[in-house]
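With one protein chain withheld, the remaining protein chains of the complex are depicted in position.
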Amino acid sequence: MAERTGPQEGAGPLPQKRGKNKGKGTFKSLLPLLPFLAFIAYFLVFPLTFIVRDAFLSNDGHFTWLNFEECFKGVYGHSFYVSLRLSFISAMIGAVAGSLIASAIVKTGSRTRKAVAATSSVLANTGGVPLAFMFLAGFGAEGLVTKTLKALGWNIYGGSFTLFSETGIILVYCFFQIPLMVLIFSPALENVKPELREANDSLGGTRISYFSRIAVPLLFPAFLSTSLLLFANSFSAYATARAMTAGTLPLMPLLIGNLVDGNVLANQEHLGHAMAVSMIGVSIIVMGVYLLVLRFSKVRS
Amino acid sequence: MTTENRVSVQLKGLRKVYGDAVALENFNLELAPGELVALLGPSGCGKTTALRILAGLDTDHEGQIIINGKDIASIPANKRNMGMVFQAYSLFPTMTVLENVAYGLRVRRVDKEKRRVKAQELLELVGLGNMGNRLAHQLSGGQQQRVALARALAIQPNVLLLDEPLSALDAQVRTQLRDEIKRIQTEVGTTTLFVTHDQEEAMAIADRVGVMRHGVLEQCAPPQEIYLNPINVKVAKFVGAMNLLPAEILSANELRVFGQKLELRASDAAAPTGKTGMALIRPEQLSLKLGDGKGPASATVVSRTFLGPLTRISVRMVADSSTLFISMPSAQALQFVEGSSVDVQIHATSVLLDA
Partner (left out) sequence: MKKKLNVVNYIVLLGATAFFVFPLIAATEFSLRAKNATTHNFDNYIWVFKQDGFKTTLGTSFRLAILTAVAVLILMVPTIVYLHLGGARWKRFIEFVCLVPLVVPVISFALGVQTAFPTFLQSTVYELSFLYVVISLPYTYRALDVGLSSIPLLTLVEASRASGASMRQTLMFVVVPTIRSAVNGAIFLAVALSLGEFTLAVLLHWDTFPTWIANISQGHILGAISLSVLALVGSWLLVLIVAIAPKSFGSNKTQEVAA
């Protein structure tokens, strides 16, 4: 912090003078941000440039598109599809279930709401081996829930269900997706003022007109943007996928992990890099939509 | 554009309880067609509860709500046709101003062109004819409340309900919009109930003011009546400034203050002859003259506060060191400098007694 003697120079009146002497002051006003920018450059930008570079290199160090062609073909291309589908479904389930829960919680007292928010923040961060074991203990073939349901006459393993199938993984992902939705969507719900409902009623509106014309348009941006966040969340989930599938389900993060750990074949790191870059590409598209939605949601007062 | 449906409202024996707290007790109020009644009282006095019961937003109450002779207590809020303006922030944030105003017509399935014309007409009425395409958050607080008023009027409501519509606004905007609401209400002629905690606002806007305390309607009368002839001590003390002067009770309808006989107005407290009490007298019902510091009405000028056309002088009574306030035209006040000895004179003929 010793190098931070700069701020007070810029700490004049808040509204910055724009225009005229901008060029001159630009570098000076950037100085206090240098430590932060240097840190980001080294620990974030630098590693990213390396994977992008390596994604375009062949094993003998020449430029090539082959890695990208490869990663959309065969088992790798398939993993792309499986990952996208699984992320989409788990995001939708999480978003719908989460908003239903949030809309019930919002009616309770402030202490309950705080406790739910705290609990959600813990659950949203569970993953990996601990989460996998809880589901094995609960929904595994010998699990408590499975046995209980069986005793009640419903054998969940009657069909093709296993915890290691796509359906199983989605079920497991729900354990952190739903709380994440509750966590992020609740504040938006709490912002819906009761006066809007009362205004609707006094103007002769019905329950249906309130929901369709007022509540849904008001909450849709928050709902959509949070759903996209859930999508990105499950798309990049690695720890849980690794703990759950042991390679049975081809998910992109798992294949990348295998490729770079040399578990499959040697000399395929660059394919891994290409896949990693493709994943970033997908996330950028999703986040682009997210930011777009946020911009339009400025409509809200 | 006077509305055809001028309705009368009768609230009879309303009672509302929240848990252990009684919000409203034996509340009776009648509004004549086209009348504007303001309910005035401190927060928690039950005024908003009364309005919300009329709107149908608070249910589970006792008593009757009669509109044009029909009891509507069992009709839900959205079928009552009441136009309501809330304290603030009640515009639908995803709709434009015009869509907001047209909303009530839309849920009534009025066709598109008709409701656009009607909404535009109302926006003109509140002086925002060119703001139809804005969103709520692009308007100032005062403009938002104008839109809320237009929205409430668009459905040609039986009754217009205003729940502290001005209290979130700046002082200047508040007076301006207050006068505007009065103008529009007179023009449209809708029976209106206005709830506020601001005396000046209630006095300025209402045909009649209802003063409420602890869930009870103490008095409902035209503003000047409330001010000049408060029905009891509670109302007298709540509305406007009041001096308390020691009084000697001579008989059931006569008392003496500073050696001057005054008529005692009928009060709810029975006055026992021969005892003393406090007479309630307004600052403008007192005057001063320079004196010699002797006699029961003598006092010393403590300070003067210049309020424009009027000046308020505070004096300390020689007899009991109590402080009185006197208002008088500023030109007259010049002679009473700090420290001068004065005699206090009373110009009231009949007064209330705080026993």
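Think of it as A and B in the order they're written, each chain with its own count starting at 1.
We adopt the following convention: a contact is a pair of C-beta atoms (placed from the backbone, for glycine too) under 8 Å apart; a residue touches a chain by one contact, two chains touch by 3 or more.
Treat the numbers as computed from the prediction; the structure is a model and nothing was measured.
K.L.:
List the shown chains that the missing chain touches in the full complex.
P.N.:
Computed over the complete complex, the missing chain touches A.
K.L.:
Quick one: which of A:58, A:121 or A:155 touches the chain that's been left out?
P.N.:
Here the residue in touch with the unshown chain is A:121.
K.L.:
Among A:178, A:199, A:218 or A:293, which residue is in contact with the omitted chain in the full complex?
P.N.:
A:178
K.L.:
Which of these touches the unseen chain: A:75, A:129 or A:216?
P.N.:
Answer from the full complex: A:129 touches the omitted chain.
K.L.:
Take the complete complex as the reference. Which residues in chain A touch the chain that isn't displayed?
P.N.:
1-2, 4-12, 14, 16, 18, 29-30, 32-33, 35-36, 39-40, 43-44, 46-51, 54, 97, 100-101, 103-105, 107-111, 114-115, 117-119, 121-123, 125-131, 133-135, 137-139, 143-145, 174-175, 178-179, 194, 229, 232, 235-236, 238-239, 242-243, 253, 256-257, 260-261, 269, 272-273, 276-277, 279-280, 283-284, 287
Rule of thumb we're sticking to: only the chains that are shown with their structure count from here on.
K.L.:
Round to the nearest whole Å and give the separation of the Cα centres of chain A and chain B.
P.N.:
Spacing between the chain centres: roughly 54 Å.
K.L.:
Across the complex, what residues on chain A touch chain B?
P.N.:
193, 195-196, 198-206, 209, 213-214, 217-218, 299-301
K.L.:
Could you list, by residue number, the parts of chain B that touch chain A in their complex?
P.N.:
55-57, 76-84, 86-87, 89-95, 103-104, 106-108, 135-137, 148, 151-152, 155, 161
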